[in-house]
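Removed: one protein chain of the complex. Kept in place: all other protein chains.
The chains carry the letters A, B and C, assigned in the order they are written, with residues numbered from 1 in each.
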Amino acid sequence: GPPVAVYATRLGDDALIMAQRLGGWITNAPQLEEDVALANLGLDLLGQARMLLTYAGEREGLGRDEDDLAYCRDERGFCNVTLVERVDADFGEAMARLLVFSAYQLPLYRGLSASADPTLAAIAAKAVKEVAYHRDHATQWVLRLGDGTPESHRRMQAGVDSVWPHVDELFETDALERALVTEGVAVDRPGLRAEWETYVHDVLRRATLTVPEPAAAPATGGRSGVHTEAMGYLLAELQHLVRSHPGARW
Amino acid sequence: GPPVAVYATRLGDDALIMAQRLGGWITNAPQLEEDVALANLGLDLLGQARMLLTYAGEREGLGRDEDDLAYCRDERGFCNVTLVERVDADFGEAMARLLVFSAYQLPLYRGLSASADPTLAAIAAKAVKEVAYHRDHATQWVLRLGDGTPESHRRMQAGVDSVWPHVDELFETDALERALVTEGVAVDRPGLRAEWETYVHDVLRRATLTVPEPAAAPATGGRSGVHTEAMGYLLAELQHLVRSHPGARW
Amino acid sequence: PDGASALEALLAADERVEPRDEMPDGYRRTLVRQIAQHAHSEIIGMQPEANWISRAPSLRRKAILMAKVQDEAGHGLYLYAAAETLGVDRADLLDQLHTGRQKYSSIFNYPTLTWADVGAIGWLVDGAAITNQVPLCRCSYGPYARAMVRICKEESFHQRQGFDLLLALTRGTERQRAMAQDAVDRWWYPSLAMFGPPDAESTHGTQSAAWGIKRFSNDELRQRFVDMTVPQAEVLGVRIPDPDLRWNAERGHHDFTQPDYAELLRVINGAGPCNAQRMAHRRRAHEDGAWVREAATAYAARHATGGSG
Partner (left out) sequence: PDGASALEALLAADERVEPRDEMPDGYRRTLVRQIAQHAHSEIIGMQPEANWISRAPSLRRKAILMAKVQDEAGHGLYLYAAAETLGVDRADLLDQLHTGRQKYSSIFNYPTLTWADVGAIGWLVDGAAITNQVPLCRCSYGPYARAMVRICKEESFHQRQGFDLLLALTRGTERQRAMAQDAVDRWWYPSLAMFGPPDAESTHGTQSAAWGIKRFSNDELRQRFVDMTVPQAEVLGVRIPDPDLRWNAERGHHDFTQPDYAELLRVINGAGPCNAQRMAHRRRAHEDGAWVREAATAYAARHATGGSG
């Protein structure tokens, strides 16, 4: 498809898969307020995913809508980063991931809200407010857990350590995106890293946590559909019903 | 379909879903010998399932083969007992289930090997030897774990308690099966219970375990396709690939 | 007893009892029990529907379902807050739920087997809940009445969404229609049972009525639900699984078969298909979250006092 469709799919897949994982927390959160909050975050991301995938389908021009893209692509066709597809070991890891992800999404969407592509700009402008809340929510939890009890400190650090190998992938770019950046359509990902680091490192420091060393084995490949083994199971759940009823409408 | 097709499907679904759960233990067993053993048990059950479902498809006369039945039925069309679809909490519970299930399958297949239906009789005659080994394997583990350490005793008892509400369903019958019993085709399930109890209670006693009270909330419904909520996830994994490629051959 | 005459005066004037008002112990106890049970039902009721969030068959339906389950968590929060105005606290109430000393609605002890069950829960279960709850918007205890106003508004939205979900199925493929009918077949009688035992066997009714907590009898509400639901079933094109269901022109109501109250009693007493699973899920989530709640408390304490840990 045209580059902008690919770009919108990447952003949309990130949001969709992250929403799917957050949805799994509902009824499993440590307190009722958090069930509400995580559902809310999941809904924001699902909303972003729907707009982005709808737009990707339009620009692709093959008549695919958001559901065709979500339910009828195979694993190798999904181009989300691997960070979002992981199974959370516990709530600490979930919050570590949310911090890492939202602190990346926020400057991304802020930049994108000035995109030369008016649809992407509009989607991003709406999402900026949502994601600012996500980042704040994650920050509050990372502070509480990092600087809470010895047990929570230990778990929070383990969560940060677990997601850390997935950081680099967030800032990877390629020729397609560089061309879109030149056209003023896309945001330069590597350029987001400084703000991300300043923010995340500061939160970790305030939470009395250690910033991990750069990963010896950084994850990569999600953008080209090379996922972790967790992804297939996620898609089996996501898609099974639709795949079982070809052509049905819901 | 004709009663014998329904009957073969019930037995086949029991074996298929139990095989699927045993397959999940491979690479997760407490020692390498047990990975081998559980794979072996799973293969036996899968083999039984294939013969039974193939025969069910033949007698049904709609041109469905074993894979059509395994991969293209919806959850409400599966008629296995709920015992086999549970997610094992740990190895103790897995062995409790295996004991309960194999101690039921053994007299069932032994009886069925004298069925007036020669195909069922042949399938059962082969399976008797396999299932005798399964029962023995489960027995050895229940003894070791029940009479092993305090921790293993506690866990083994918890496993027995967890599967106990699923016992009654094994011996439920209905008009369809009663008619097949009269024709000499099927085995009278309620009549299997005495042997089952003698065997299982004796193993539990020797394992220093307590035979649970009859379940206050006995599970039921599997035979009519009313499963536990674990079943949908199992089927999503089992079927996703085939459902995603309509008409493909593998 | 203290508070009884004050309560009577307020009831006579059709005014609301507020937290600071005196009230009889029995009135307070009854309200705590009822509001807590209602709150517990909201949070346990999240489970059967959350079971389909990861598997919803369109992104639009997934969003609707997530929002609905989120609303239920929110209802739980309002209701625990309403209960807390009566001098109990949420942690204690949750403890009573987790130890089985307080109940939740039996309806949530049935499994959601197919996607159509999500629709049937919205249409029938929420429909029955609304029928039960609308009168509570005028109940005598102010905080409860106000919580119910907000809850009923959202529930009625959920009920329409459930109806809409089923409508998409009944207007869909043959398999989808069968799925919808199957769900209605399984949820109809449990929904009727949500109104409780027949009036002849009901125990709490009279005193609650006198206190302005319950304004209609179980049977009245059940009849209202049936009368409301039958024409909706016709629009949907699903058959209600009751061969004796028919309009009785003389009564101006539908005649219908009563649910199996022996089954209701068994499910209330723990023997439903999912009682053990629902409670185990709830307890596990609570226990898994203990370290998080402890950390939040420790952090708040340290930072409230300006201490540095």
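Following the convention adopted for this analysis, a contact is a pair of C-beta atoms (placed from the backbone, for glycine too) under 8 Å apart; a residue touches a chain by one contact, two chains touch by 3 or more.
Being a predicted model, the structure only gives us computed values, none of them experimental.
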Contact set of the excluded chain (shown chains only):
A, B
Which residue, B:4, B:49, B:192 or B:219, contacts the hidden chain when the whole complex is considered?
B:49
Absent-chain interface as seen on chain A, which is shown:
74-76, 165, 216-219, 221, 226-229, 231-232, 236
Touching the hidden chain in the full complex, which residues of chain B are there? Just list them.
16, 20, 23-24, 26-36, 39-40, 42-43, 46-47, 49-50, 53, 66-67, 70-71, 90-92, 143-145, 147-149, 151-152, 155, 237-238, 240-242, 245, 247-250
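Following the convention adopted for this analysis, only the chains that are shown with their structure count from here on.
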Go ahead and name the chain pair joined by the largest number of contacting C-beta pairs.
A-C
Chain A and chain B have mean C-alpha positions lying a whole-number Å distance apart equal to 41
If you look at chain B, which of its residues touch at least two other chains?
74, 236
Considering chain C alone, which of its residues make contact with at least two other chains?
55, 175
